[in-house]
Each structure stands twice: as structure tokens, then as C-alpha cells.
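Yeah, one chain of the complex is gone here, protein chain that is, but the others are all in their spots.
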Amino acid sequence: MNLAVRVGAVRLANPIMAASGTFGFGPEYQGLVNIARLGGIAVKGVSPGPWPGNPPPRVWETEGGMLNSIGLQNPGVEVFCREDLPFLRTTKTRVVVNVIGRTIDEYCQVVERLEAESGIDALELNISCPNIKEGGMSFGQDPEHAAQVTRAVRACTKRPLWVKLSPNVADPGAIAAAVERVGADAISAINTVVGMAIDVKRRRPALGGISGGLSGPAIKPIALRVVYQVAQSVSIPIVGMGGIRSVEDVVEFLMAGASAVMVGTATFAEPGTMEAIIEELPGYLARLEVSSVHELIGAALPGR
Amino acid sequence: MNLAVRVGAVRLANPIMAASGTFGFGPEYQGLVNIARLGGIAVKGVSPGPWPGNPPPRVWETEGGMLNSIGLQNPGVEVFCREDLPFLRTTKTRVVVNVIGRTIDEYCQVVERLEAESGIDALELNISCPNIKEGGMSFGQDPEHAAQVTRAVRACTKRPLWVKLSPNVADPGAIAAAVERVGADAISAINTVVGMAIDVKRRRPALGGISGGLSGPAIKPIALRVVYQVAQSVSIPIVGMGGIRSVEDVVEFLMAGASAVMVGTATFAEPGTMEAIIEELPGYLARLEVSSVHELIGAALPGR
Amino acid sequence: MESPRVSRYRIVSRMEKAKDHVELILEAPVLARAVPGQFVHVRTPGTLRRPISFSRLNPVRGEAGLLFQVVGPGTAWLAGREQGDWLDVLGPLGQGFPRPEPDRPWCLVGGGVGIPPLYAALTAWQNDVTASIDAILGARSQDYLIMLEDFGAQIDHPIAVTTDDGSVGAQGTVLGPLAHWHARHPTGQVYACGPMPMLAAVARLMQTSGVAYLALEQRMGCGVGACLACVVMANGPEGPLWRRVCHDGPVFRAEELIWS
Partner (left out) sequence: MESPRVSRYRIVSRMEKAKDHVELILEAPVLARAVPGQFVHVRTPGTLRRPISFSRLNPVRGEAGLLFQVVGPGTAWLAGREQGDWLDVLGPLGQGFPRPEPDRPWCLVGGGVGIPPLYAALTAWQNDVTASIDAILGARSQDYLIMLEDFGAQIDHPIAVTTDDGSVGAQGTVLGPLAHWHARHPTGQVYACGPMPMLAAVARLMQTSGVAYLALEQRMGCGVGACLACVVMANGPEGPLWRRVCHDGPVFRAEELIWS
């Protein structure tokens, strides 16, 4: 069974990748997950300098999902290149670097610094994280800003450029179309959904960051609808994610129009989720009577 | 224990109401739910003439929630006044009529037709239903349109006017503030979140309406965040809803800034949910060492 | 008619009826007085209840049966229940079959898990019907055929059986034997339950003469008529309109319905 897929110029051995922020910088799950088996991994968001993130508590369980307010803590692109990239270069999988910034300039700083480095297969522009007030979010909130930051980054690099969308907008298709026009090579969708919880004992917001990002199976319907809508708005490939934990979930995303998927929250409870899905995928495809992943991509779209 | 609350001029015996679209026009749950015990009920959305709604399947279960694409099927305001209001007048609870329209004019038609009728305690302007393409949704998507329809309806009636928000926007607080300025008496939040599911066996969208509205515990974090944000944007009261099924959920919404709440999806699985919550509320408040619901409203807001 | 209530009932027995098919018998005097064709909404883990028809109704013993196929998480959970466990049930719900006319030939046509409600109808009314009574049961294959023995114990002449693969009975669908029956009993009454395409075909066949009552399935939310989830298109006084399977059905007269 042919599991290989392409996301633009990036060829993946299979469509299952680890989602940014849930798989650290690669080595954390060593011994628990065989990275070489994965289609790829997206590392935690990287900014120009170190970002501190939010005060704890940073996670809170909710029905069918969880909230996080990590706040994009990361050591900055210098430390990333020095301490994390060497390990990532040794992994036999695709490495996607998630890029964050407070300003267009900061996005470009990160991307430019990465130009000198080998071992990076794609950049994922995170214009959608709800945990950061000074900009990150707002770039993902209207087509014009999204296009601005994408255009600027596009000018700094020839690397495959994926733009990761926020679901917290009325029309994600319009944003996808805007970034496609200025040179995005793929769309990642979705980032977490803004939410919050109240700690009734303390009578306060449960998270240190007050609001946070909802992820996990609870958001799968939201993610599928974004993918389905974006697939009808652009012709570049889509990397789908949001609540995936089974091979059936993956097939839903493929049929909605995704060329590949990422698994995030599910890895926390079951580190073996991604490998189990890769294991089960051939048999599942056979039962659907298709001979490649490719045949399912967009199968549920209108006119198909 | 004092359970009574006020939503503007409307006094409720307790803060627990049935959410629009999940409780029909009142008589459907007779024998299963004692309507007289409830704080109030919001009836299914009413339009000027009959609306057919979407083709089935109209519901689909998801993790921690469900999707619906009922599509606002209803017999129109005439039939509503003739066949449903007489029963509603006999109920010893507050009756909130949910109003829908494709145009500003249609909203006004419904509200004007209702002016002649007694037995209505408040109007709930549904500018947020994701299941209708020709307008309903778009009114809830930006502050200006929301204000336009609210202003127009405000001019037609002196009845308490609640405006029900869509969560499918980047800044619900701005929309709430806009409708407050033009005379809304309260905010209802939230309506369902846009989502979809794929029926992998059929390789098609699962719902007849293709996309639908996500409700149930899965969306509670999204709803709480909208309530918390709106509470800081307006000074009119908020009716909170989204995934409520326990007394603890209710207290979360109260602390986030809601003056009352509605229960929707939970009633399907457990018709007794609302009465159970009302039963448990006094004991729960006592354990929190408060002597009225009122003390908890907004308790988790900044500066409280 | 019994008005619906939410109640817990004890499972007094559990039987494997065929591959992936389980029948649970509940000690439930109230439900046992329901009308065949009515259904219950059963609490399983997850957001929504699951609609299941009565497979048997024994008001004397105060027992009601639910026979279901395991197709997903809800029915898998139900299949895991054991004798002595309790089920949380909302019901009885909907409009069941009408009492059959005594002097019209009666034919019960069931496909797959559509068979159980017909068995409940048969046992409730077979003594009222003085005309001939026949049954036609269809299944994917022998492994999936349910209740043939139950029907056999009530009907003393051969029961027509069809399977898609011919592994038992005639190969084909219930439509073949039904057409045959209809030719011999043009004014007969048919009670049918099964997949939508089968019901549509039954309706078409019975357009010319006779009468057919069909028990429908549709995805449900509330089960009590409040949410408008479970609609099917029907003929109304002023043109087509949606009717609720849970409240106006699940049993409809064939000519009421509009097939797309």
C-alpha cells in the first residue's frame, strides 16, 4: 500500500506528522516514539529571542479536550539552532520548523537566521496562536495581515512555506486564499480554538494565562470544517489537524481535503498514537478499496 | 437560599432556562420536564413565514458534543402565534421567543407581529445561527451589521431584547458592545460553533446541511471565554450557555459573568438535567458559602 | 397509550441472536404495554441516546425486548451489558403500527434489524387477524438473519427468506417474494421495516393496491419531537412537509411519504 504523500515539494513517507508544541524539539519522546516512522515532525514555535510564556497552570482538562496557555515559551532561534537542530538533523524524518513573532520583522528574523541551517524541510508560519497578545494572533485574523506577513517571509526564503491558520475567525477560506496569492506553499489547519475554564474553588480563571487554546477530539468538527472550506478556497495542499487520534479521524481529514495530517494532543495520553495509525492505515485503506492515500484526498468535496 | 436572578427587567425564579431549538415550542417535553420549575424557556427560532430547514441527516454525534444542521425549520410567526403561544401562555415560567430572519425587515416583521401577543417575556434575536446561508449568520459576524439589526428591532418593540451571539467571530466583545449601544437589554452567548463531520462510509459530509453547529460539553470552554470577554465589554446582563450539564458548569458560567444560563444539548440525553441542577443549586451555593446566586455573578472577572 | 418517561430497567436476559446481533429483555411493565413499532431512546455513553424498537412486548410478564445490531460505539456498549445490569431508557416513544384489519391478508416484511418490530407486531395481533398471515425476512447472509425461529414458532406455514448472497433462502431481496404475495393478495396489508431503499421499493410496489405501513429510521436528537432532527419528507395538505420520525412516526403509511 502506498502511504507516501506530497505537501507541495515536500515528500512524506506517510501522511502522519507530529503537531507543533506537542512534540517538543524532537528528543523528548525518544524511546517512546520512533521518530523515523513518522511522516514528519513540527517543532515547537521558535521566535527571534527567548520567550518566557505564561505563568502556570498552563493546561486544564476539558470534556473531550484540553486547554493550554503555554504562551509560546521557547529559547529563541539562536539556541534552537545550536542545541536542537543538531538532533533534528539526525532524525530520518521531515522536520518542519514552526515560526512565531510579534511583528513581521520578527518572523523574518527567525526565517533568515534559519536560512544558514540545513536539516529543515519546511517552515510553518504560526500566525494563529491565541496565547500571545502582541500580534501573533492578529496576523491570523484578517486576510490582509495574513498576506502581509506571508509576503514578507516569502521574500526571505525559498524553503517550502506552510501557513498555519487560526480557527477563531469567521472566514478561514478567505485568509487561506490571501496567503496562497502571496506565495504560501501549503496551509496548516487548525491551531487551537480560544477558550477558557473557571476554577470554581478559587473563583478564578483556571489557567495562568486566563484564556487558552482548546485542542483534542472536542475540536475535530471545527477543524474538519475549516479544512473542507479551505480546500475549496485554495489549490495548494492542506495539512489538517485538530483532535486526531485514530485512523478513521485521519481519513475524515483526508476526505475533507487534507494531503497530510498532524497529531497533537492525542500523543500526551498515548505516545504511540501516531505509530498505531501508520500501522493501521494500509489495512483501513484496503477496506475502503483504495490503493493509495492520494485517492482519498478531497473525496468528500463537492463535485467529487 | 435565594435562587432568583434578574436579566434586566426580567425576573427569573432561578437562573436555569431551556435553550432555543432544544426544547421545541414547550409542550414536547411535557410529562418529562416540569416547565413550571424552570427559570424560563427559549422557544425554537421563529421567522416571518415557514422555513423548511435542511435535508436530513440533521444531527451527528461528536466527541463530547453533537452537530446539528436543523436549518431553523419553523412554521413561521403566524402559526406560532396561533398554535404554540396559547400553550406557552399557560406555563408558569418565563417565555423567551427566539427571532430569526433573512433580512432586517424579516426580523422586524416577526417582532411586530408578536407585539399584539401577550405571554412573551423577552425576545432573543438570533443573529448567529450558522445553519442559514442567506443572512442570519452574517448579522452576527461584524459589529456594524449586528448593531443595524438590533437598532431596527429595538425601534419596533419595548419588550426586553436579548441578542444572541455567534462564537464564530474573532471578537465577540466588540459585537456585544455594538448591540448594547443601540439598545439591547441582554446578551445571550453562545450559539453553536460551526463544524462538520465526514461520513467515511459514504465519503461525504455527514450532515444533510454539510456543515452544522457544534454544541454540548465540547464547546463549554469556548462559551465561557465568550461570556468572560463579553462581561468585560458590556454592562448589560449576559445569559450564558454552551455545554452546560451540571451545577458546577452553571457556577462556572455565573463566575465568568453570566446572570442566568440556558441548557440545550444536555436535555436530549437527560431530560431531567435542568430540574436536577435547580435541585442541587442551593446546596452547592451553601458549600461555596454564598447566600444567593447573585454573589457569584462575575466572581472570576478581573478586579473581583 | 403509555406516556414516555425516563426510567431504569433491569435486564432479565441477554441473547446472541446472530453475528453482531444481541437481544436484551427488560423487566419493564410500563414498556411492555407499548404499541409494536414504538421505540425507546436508550442512554449509552456519549452525547445522545440511541433509538431502538421493541422486538417483543409481553404485557403479561411485564417484559420488553430490544434487539440490535452492533454498528458503532453505542450499540457496542449495549452489547456489553449483562443480565442483571440496568438500562436507562426514555420511552415508549412515537406512533406504533395500527392494529391490523382482521380480514385483510397480512404480510410482515423485515430486512436486517428491521425484523424485530415486526415480530412484536405479529405476536401482539396475530390472533386478531382472521385472514392469512405471512412473513418475509431478508438479510445480508445467513450469519445475519435474525428471528427466523421466533417467527417460525408463531406462523405454521413456511416463511419466505431472502439473502443478498443466497446463503439461506432465495438469493435477492424481500421484494421478490413480496411482489409474489402482492399479486396473490392485491388488497392485502403490508407492515414493513428495514433499510430505506427497501422501504421505498415496498412503497412503490404497494402503490397500485393494498395498504402498507412502514417503520422508518432517522438520526435523532431528542426523540420526543422537540429538536426537529429526525425528519422525513411527507405529503402535507399544502404540499410537501417534514415530519418527525420520533413523534409523527416511526410508522407512516407508505403513501404519506415522499421518496427522493
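The letters A, B and C name the chains in turn, as written, and every chain counts its residues from 1.
Just so it is clear, contacts are C-beta pairs under 8 Å (C-beta built on N, C-alpha and C of every residue); 3 or more make two chains touch, one makes a residue touch a chain.
Predicted model only: the values in this text are computed from it and were never measured.
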For the chain not depicted, the shown chains it touches: A
Per the touch definition above, residue among A:Gly65, A:Gly101, A:Gly195 or A:Gly298 touching the missing chain: A:Gly65
Residue ranges of chain A at the interface with the undisplayed chain: 21-24, 28-29, 31-32, 44, 52-53, 56-62, 64-66, 68, 70, 73, 216-217, 265, 267-272
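Here, only the chains that are shown with their structure count from here on.
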From chain C, the most remote chain by mean C-alpha position: A
For chain A paired with chain B, centre-to-centre distance based on mean C-alpha positions, whole Å: 33
Chain A and chain C, separation of their C-alpha mean positions in angstrom: 47
For chain B paired with chain C, centre-to-centre distance based on mean C-alpha positions, whole Å: 36
Of all residues in chain B, the ones touching two or more other chains: 62, 64-65, 216-217
